[in-house]
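Here's a slice of the assembly, chains where they normally sit.
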Amino acid sequence: MSNNCAVILAGGQGKRMKSELPKPMFEVLGEPMLEWVIKSCEEAEITDLCIVKGYNAEVIENYIGGRYHTVMQEERKGTGHAVMTAAEWLGERRDGNVLILCGDAPFVDADTIKQSLELHIRNESAVTVITSEVNDPKGYGRILRSADGKGISGIVEENDATDEQKKIREINSGAYWFRTEQLLYALEHIKPNNSQGEYYLTDSVFILLDAGFHADAYISPNPDVVLGANDRKGLLRLNDAARKAIIEKQLDNGVEFLCTDGVSIGRNVKIGVGTKILQGTIIKGNTEIGENCVIGPNCLIENCTVGSGTKLNYVQAYDSVIDSSVKIGPFVQIRPGCHIRSGVKIGDFVEIKNSEIGENTSVSHLTYIGDSDVGSGVNFGCGVATANYDGENKFRTVVGDDAFIGCNTNLVAPVKVGSCAYTGAGSTITKDVPDGALAIERGKTEIIEGYGARKLKDRTEKNHRS
Amino acid sequence: MSNNCAVILAGGQGKRMKSELPKPMFEVLGEPMLEWVIKSCEEAEITDLCIVKGYNAEVIENYIGGRYHTVMQEERKGTGHAVMTAAEWLGERRDGNVLILCGDAPFVDADTIKQSLELHIRNESAVTVITSEVNDPKGYGRILRSADGKGISGIVEENDATDEQKKIREINSGAYWFRTEQLLYALEHIKPNNSQGEYYLTDSVFILLDAGFHADAYISPNPDVVLGANDRKGLLRLNDAARKAIIEKQLDNGVEFLCTDGVSIGRNVKIGVGTKILQGTIIKGNTEIGENCVIGPNCLIENCTVGSGTKLNYVQAYDSVIDSSVKIGPFVQIRPGCHIRSGVKIGDFVEIKNSEIGENTSVSHLTYIGDSDVGSGVNFGCGVATANYDGENKFRTVVGDDAFIGCNTNLVAPVKVGSCAYTGAGSTITKDVPDGALAIERGKTEIIEGYGARKLKDRTEKNHRS
C-alpha cells in the first residue's frame, strides 16, 4: 500500500453555537466530533494525520495532546486555504494519497474511507469526492457526472445550479481523496475569485480536470456522512441520530430495550445478548456489559466492566469492575477504582470508592466504604463509615472474610478487622480487631425517667400555640 | 353456553431474538406475551386452556406452573402441526368450540374473543377467522370474501396472491374459532404439500369449505390483534404501542401526564382522577393509586396500594401499602411489607422495610427502619438505624407513640422504645426504654486544645507540597 494520510479541517469557529469552543470540539454522545473523525481514520488504518487548527487553536492542541501533527491556520479564508496550511506537511508525503475530512462531520465511517480509497486507486483518479444520494439535496453542492459515465465533470454549488442541476440527488459530503502530488498542484492554482474572497477546495476538482486528470466520486451507502452541525439545534439532531443508530445496532445484537426514552449508549460500549437496558440509562466510555443483565432505570455507567446476570438499579458507576451476579441499588454510587466481586449485594444509599469487595459480601444501606479491602461473606450493617481521611492523608481499611460490621460503626483507617470478627453497633474502631473477636465501644447508658413526658408537654403546648 | 376452550401456540423459538427464551416468554410491559394472551382468554371467560410448548419447553412449563394444561410439540412443523399436538386434549372436548391463538401476538383482547365467538355461533360456522382491516396489508395472509357476501372463500398468502388480491386490506390475525369436531376433522386432512414441508393451519379453512361447511371471518375493531414480534426491534415496538395505549386510557380516565417520556404504566394498574404522573415514572403489577396524588418524577412503584393526596418523589416502593396524604422523597426506598399510615412524612435517603409506620410520624433523613412497629407522631432524627439482624436472625423493633429518636441512634433489636420516650443523639439502645423516659449513652468527652492547629499546619504544608 502506498503512503496514505489524512488532513482534518478543524479550524472553524461555529459562531451560531455561541461559544468559545472550536466547532469540531462540540460533542456527540460525549466525544468531540473531531474524535469521531479521528477514530474513523484509525479504524480505516489511516494513522498519519494532520489536524488543521484555527479558532481557539489551543483547545484543539490540548485535546490532541501530541497524538497527531497539527498545523495552524492563522486566518480563515475557506476550505482550500485551510488545506494550504498543511502544504508543507503534505510536501513530505508526495508519493501517496491524502484524505481531506471536515472535523465537524462526525459520521464519516471507516468503510466509507476504505472503499472510497479503493475506488480512487482502481480508477487512477487525481481526486475522488465522497458523496451521498439523498432525498432532499437542498443546500448542498451537486455532483455532475461525466456524460461518458466515467467519473465526474464537476461540483456545482446550490447558488450556481440550474433548475435541472438542482434536481441532482448526489451531493458532496466535503470529504475527498486526492493523489497528494496533484492536490499540491491544485492548491497552487486555487484563486479566491468569488464574492467571499475565499479559497474553495471544490475548485481543485475543476483545476485537476482542466489539467487532464481523472476525477471521480464514491457514493457512500451511509447517508449520514454529510451531516454536520452549525448550531445547537443541529448538534442536538446529530446526537439524536447517533443515539438512535447505536440503539438499533444493539437491538440487532440481541440487547433488549423496553423504552428508549433518555437512553444514551456510547459507541464503544459493548453489551451482551439478553441484557435489558431500562429507560433513562446512560452508558459511556469503554464500558463492557455481560449477558442477561438488567441495567436501569436511570443508571449512569462510565468505563466499567460488568459481568453477566448483574442487576443495577439507579446506580452511577465509574472506572470500576463489577463481576457477575451482583445486585446493586437503588441509589448507589460506585466511584473509580472498585472491584465488586460476584454475588455481592449492595442496597440503597451506599458509596464505594477505590475498594475491593469480596464475593457474596452484603452492604445493605447508608454506608460508605472507601480505600478498603473487604473479604468475602462480610455483612455491613446500616450507617457504617470508613474514616479513610484524616484531613491530610488517606489510609486503607482491611476487613477479613465473614466479618460482621455493626450498624453505625466507624472504621478509622488504617485499621484491620479480622476475619470472622464482629464490631458492636455504634462503635468507633481505631485499633485492629483480631480474627474472630468482638470489638465493642460503649459509653455509660443512663435512663432518665419522666424526661419524655415533660418534653412532650412542652412540644404539645408549642404546637397548640403555633 | 356450550363447552368452549382455547389452544395457545407457544412452541416458537424466536431465533432473531438471539436468546434461549421461547418467543412467547418475551415481555411486553413486564409480562410475557403469553400472559397477555392467557389474561385475554380469562377476561373473555375462556378458562379451559391448553398451551402448546416446544422450544425450551421447561421455561413455559415453569412459568405456567400447573395453572393450565400443556402439551409438547417435539418438532416444529408448522401451525397445523402445533395444533395436532393438542388433538387428544381436543378429543375430550368434541362438543364445543375451540379458539386457536398465537402466544406471541399479545394484543388479542377479550372483546374480540367474545364477539368473534358470538358471530361464529350465530352463523353456524365451522371456522371463524379473526381478521383486521389495515392500511398496509403487506406480508399478511389476505381474506377472500365469498361472492355471495356470506362468509369467506379462503385465505391467500402474500406469496400466492394475485396483484388484485394483494390490494385486499382484510388480513388474517392468526387467531381462529373452530367447532372442535370440525377442527379435528380438518387436522386429519392437512398435508405438508409445500416447499417448507410444514402443516399450515390455514389449510383447514379450505378443507372445511371443501367438506361443505361454512367459514366466516370476524373483523376486529382493534387493529393491534395482528401484531407480533420477530426480533428485539419488533418487541420494542410492541412495548411502545402498549405504553402509549395505556397512557391514552389513563388520560381518558382523568389522570394527568405532563410529559410521558420514560413513563411506563402496567396494564393492571389503577389510578384515580386528578393524579399527576411525572416523567420517568414506572408503575407495575397490581398497583392501585388514589386521587390527586403526585407520582414522580422517576418513581418505580410495584404492587402497592397508595391512598389519595399522597406525593411520591423519586421513590421506589414494592409490595406495600401507603395511605393517604403521605409525603415521601426524594430518594427513598420502601421495601416489601410496609404499611405507611396517613400523614407520614419521609424525607431523603430513607429505607423502610417490613415495617408499620404510624400516622403523622416523621422520618426525615438518612434512616433505615427495618422489621419495626412504629407508633404515631414519632420523630426520627437523622441517621437512625435499626440493627435488626445479628448475622443469624432478624428481630423486631417497637417504637411507641410520640417517641423521639435522636440522631444516629442505633436501635438494637429486639428492643422496645416506649411511647413518649426519648433517645439521646448517638446512643446505641440495646435495652427497652420505658414510656416517657430518656435513654442516653455517652462516653467520656475530652477536649484537647491546640490539636487542630497542629493538624492544620501539616495539612497546609502537605497541600503546598502536592
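In order of appearance the chains are A and B, and numbering begins at 1 in each one.
Methods note: a residue touches a chain if its C-beta (ideal position, glycine included) is under 8 Å from a C-beta of that chain, and two chains touch if they have at least 3 such contacts.
Because the structure is a prediction, the values reported are computed rather than measured.
Student: Of the full homomeric complex, 2 copies appear; what's the total?
Tutor: So the full homo-oligomer, as given in this file, consists of 3 copies.
The criterion applied here is as follows: only the chains that are shown with their structure count from here on.
Student: How many Å are there between the centre of chain A and the centre of chain B, using C-alpha atoms for each centre?
Tutor: 34
Student: Write out the stretch or stretches of chain A touching chain B in their complex.
Tutor: 248, 251-262, 273-274, 279-280, 297-298, 313-314, 330-331, 347-349, 364-366, 379, 381-383, 390-393, 404, 406-408, 422, 424-426, 441-453, 455-456
Student: Can you name the residues of chain B that touch chain A in the complex?
Tutor: For this pair, the touching residues of chain B are 17-21, 27, 29, 231-233, 235-236, 239-240, 243, 261-262, 264, 280, 282, 298, 300, 316, 331, 333, 349, 351, 366-368, 383, 385-387, 389, 391, 402-404, 408, 410, 412, 418, 420-422, 426-428, 430-431, 433-444, 455-456, 458-459, 462.
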